[in-house]
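Below: the structure, in structure tokens.
Every protein chain of the complex appears in place save one, which is left out.
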Amino acid sequence: MTEHVTLTVNGQRREAEVEPRRLLVQLIREDFELTGTHVGCDTSQCGACTVHVDGKAIKSCAMLAVQADGSTITTIEGMAPEEGYHPLQQAFWEKHGLQCGFCTPGMIMVAADLLARNANPSDDEIRHALEGNFCRCTGYQNIVAAIREAARTMQAGATAPTPASSQA
Amino acid sequence: MTTDILGSSVKRTEDPKFITGKGRYLDDIKLTGMVHMSILRSPYAHANIRSIDTTAAKAMPGVLAVIVGADIPYNPLPMAWPAGGASGLQNNVNTPRVLATDDVKWTGEGVAAVIAETPEQAVDALDVIAVDWEPLPTVVDSEKATQPGAPQLHENAPNNIVFDWTVGDKAGTDAAIDNAEVVVRQRIVNQRLIPNPMEVRGDIGWYNPGTEEYTVWMSSQTPHIQRLLLTAFVTGIPEHKVRVIAPDVGGAFGTKIFCYADMALVMFASKLVGGRPVKWVETRRENYQSTIHGRDHITYLEIAGKKDGEITGLRVKTYANLGGRLSTIGPGIPTTLYGRVLAGPYKFPNVHCEVIGVYTNTTFVDAYRGAGRPEATYVVERAMDLFADEIGMDHAAIRRKNFLPNDAFPYDNPSGLGTAVNGEKVYIDSGNYEPALDKALTIVDYYLLDEKRAEARKRGKYLGVGLSTYIEICGVAPSKWIGAVGEGWGAAMWESANLKVHLTGKIILTMGTQPQGQGHETTYAQIISSELGVPMEDIIVQHSDTQGTPFGYGSYGSRTSSVGSTAAIKAAGKVREKAKRYAAHMLEASVEDIEVDGANYRVKGSPDKVKTIQEIAFAIDLGFSLPDGMEPYLDETAYHDTPNTTWPFGTHIAIVEIDEETGHVDLVRYVAVDDVGNKINPMIVDGQLHGGIAQGVGQALWEGAIYSDDGQLQSGSMMDYAMPRAAWFPNLELDETVTPSPVNPIGVKGVGEAGAIASTAAVSNAVIDALSPLGIKHLDMPYTAQTVWRAIQGAKGGAAGAADHTNGSNGKGGQA
Partner (left out) sequence: MIPAAFEYTRPATLDDAIAAVGAGGKVIAGGQSILPLLKLRVAAADRLIDIGRIKELNGYRPRPDGSLEIGALTTYAELQAATPWSTVADAIDEIGDVQVRNRGTIGGSIAHADPGSDFPAIALAFDGTAVLRGPNGEREVPLDGFFEGPFTTGIGPDEILVAIRRPAVAADAAFAYRKLAQPASGYSIVGVAALVAMSGGKVSHARVALTGVGEVAYRAKGVEEALLGSDGGDAAIAAAAAHATDGVTVNADIHADAAYRAAMAIVYTKRAIEGALGR
């Protein structure tokens, strides 16, 4: 017995027939073949599967595909503009924020959620925001540096007429 | 233009795919007709299998086959590194079968496998396989396992002993200890760890019935070695009929060096189902049970010396837990890579080490980042603090007093480098230990820390400072030495490189090494760019496919930068020599008159007579006008067997604060001054150090595999095994000294493991230092809040405290 789901994934309408037990991460990886979203654990600890559902970072291994029916999903593959990279992607590259790369998509997705809420986070706030994402390669140091750098470039690049608008 | 590229922090060429989600890891591969495998694992740590009924499973939807051990005609997995040297009991090797047949020795050993159309169907069918178990008594502690009356795992291993290995001068060390002014004794435990690369392991096996050839994709550090082991030792399939490919590897830290049962199982399964590719990817829970663990030593140390701090002897007896059966090089880790480096950076005149390798009802233990050296560093660095505390000496001063002097190198230490069998030795290649110590002490204002201790006390905290002045052995090793110390056919240690300059001047370097996040594609390209004067973007580095090079040993033991790079440099040198000969031909000059400046080959004294390597390659590759005796194509292969090992060193200092009320340990500062020789890419070196330090800190403070007495892995998932998180670390402060290694042309040493080797001891020493005002002299890791709180309570005489926190818990502490 399957259910029909329709989602918007990285701006495109996608449909699939899924078993109710199918996890969102399986739908993304196996049905939609967007394999940048990874599975690193089976207990919702590691955060490698983080995607945005309706603009919020969630762990796609802890959500059923049927629960996401009708949602708008952004994965790592949907982060970059037509040309070049998202400032977070660029900063992870510049600051050596990745080694094996396996945790990187989840890190970038959770960092994007943070920067949407807090445009100028402190190092402590960045580290706190990464509590649901594990990295075994970097000791987190250059991930923190990359997110800090991305925040800086995004703020510099923001053309809002009221510069104070991002400060709560 | 490009000569400066060596040593510069260029951005990694591999990153664009990873930051955009275009990396391709094992589980990302989807092949036509692919089916899925799931493995039924033992719920018991020790049991006989009376029978297995797969009838119901075979009838489940989508199931193509159910396999049990008896179906598989393969040999047990190989064990490639017996302890060797002076050990006895070498005829008791017990390794896993592809699936267990008669009995299981740990929870998680595979007993049956289901092949089905979908992963869901494969997992569902596991639930209806009926195994009739006969549970047996269990033992999980290596020391207890050797005692009379302990449950016996293997008939050929009385008292569960795999080997009893010794190294060093026993008589000299015994005498040093018997005659010493001061002896300190301590039992210390280096707890079992679960390595936890973020990508778990997995394989895809594909048998092509038309050619009778197999292709195996695996998340591996060693594709060439696995092809050799799987063909020559496990399956009997001819080596030339198997191709092994490692796609992007999402971290490994040692776990993906080895030959695992599942690799052979996917090969068998694919043939069984008529040549459909069979994919198996472990779950994290499976990874915790059936991929190797690390460490797990129980050690009795005795350190002897004079009241002025001069150490005269170190005697160590270690029980090394190797698990229920042996992993590929399990016995080599606590012997050669541990016992032989127990002297650290010190001029100890006498060292003796006995290691008893032990079978227990636990997951097998093998190399995890540092592999033997973190355990050795932990022993010797704890011993230095114990001795210093006994005589009332400063922790930095005692290290300085015992450091090897600068003129000691090359040095063969008394803990075994110089006593290898067959006269083969390696040496500590270089060292200059005091500047790193001084730099680290200066950075932390070491001699002003007492004020900070006092200030912390006012806040209800104990502040502690811990030093770790480590050395480690990298770039292992001359193959003849490895052969002599016992490592056999599984892994010599040379490396290969193939360099092709194609017609358009684009370069492909193919290596036998195997990255898992270290940035090899960038650093090798930097080397070739520097060697040949071509831009980075014209160079691609390939690896990971047994079709790519004749053979290669993969990446582990921090060997790639020293051994692999030298192979690449040799290949580049051969290319340059051939290009020079052809330039002479093109420019009508003699070879001796050609001078090479980056990519330009010109005639001495005639600056306008010049050809670029791209022009030369074009002409050689076309072959329209080759000089007599020159073969077409600019394509050279080089092999490099290193003449010696390399020895990074440094001083790490950790500062911790302990909450008196809760026992919570907060790492407040971490300073590392490392000497890894010259650097190909300092940014990548720093990244390796960060990650290594974090893993070592993880061992000291949070991580530990916990078994119940009946062999259940209680820390069986990430819900119960504490992976280090970002918020638990301060900014790591790195600095350096640079003592180039004389072993290789670029003076590098290797950096993959240094951080993990140094940091555990630094943090451990800091915690004990913090607790020393309470009279606590040792405490076993990890320093969870509960463990530390209990020690504090015990020291204060609280009823809740345990009594085992003090020096000499074995009852032998104090002065001799």
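In this document, chain identifiers A and B correspond to the written order of the chains, with residue numbering beginning at 1 in each.
The criterion applied here is as follows: contacts are C-beta pairs under 8 Å (C-beta built on N, C-alpha and C of every residue); 3 or more make two chains touch, one makes a residue touch a chain.
Every value quoted in this text rests on a predicted model; they were computed, and no experiment measured them.
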In the full complex, the chain left out is in contact with A, B
Among B:Asn208, B:Ser717 or B:Asn731, contact with the omitted chain is made only by B:Ser717
From B:Asn92, B:Thr283 or B:Asn432, the answer for touching the chain not displayed is B:Thr283
Of A:Val39, A:Ile76, A:Ile108 or A:Ala150, the residue touching the omitted chain is A:Val39
Which of B:Glu109, B:Asp124 or B:Glu472 touches the chain that is not shown?
-> B:Asp124
Pick out the residues on subunit B that sit against the missing chain.
-> 119-120, 123-124, 127, 283-285, 661-662, 664, 702, 706, 714-715, 717-723, 784-786, 789-790, 800
Could you list which residues of subunit A touch the chain missing from the display?
-> 1, 3, 19-21, 23, 39, 42-45, 47, 50, 53, 56-59, 61-64, 66-67, 110, 113-114, 128-129, 131-133
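To be clear about the criterion, only the chains that are shown with their structure count from here on.
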Quick one: subunit A and subunit B, Cα centre-to-centre, how many Å?
-> 31
Residues on subunit A engaged by subunit B in the complex (per definition of touch) | 19, 21, 29-30, 33-43, 45-46, 48, 75-77, 79-80, 85, 89, 92-94, 96, 98-105, 108, 123-124, 126-128, 130-131, 133-144
What residues of subunit B sit close enough to touch subunit A in their complex?
-> 9, 11-12, 14-25, 27-28, 30, 120, 196-200, 248-253, 283-285, 516-519, 683-684, 686-688, 690-695, 717-719, 723-727, 729, 731-732, 755
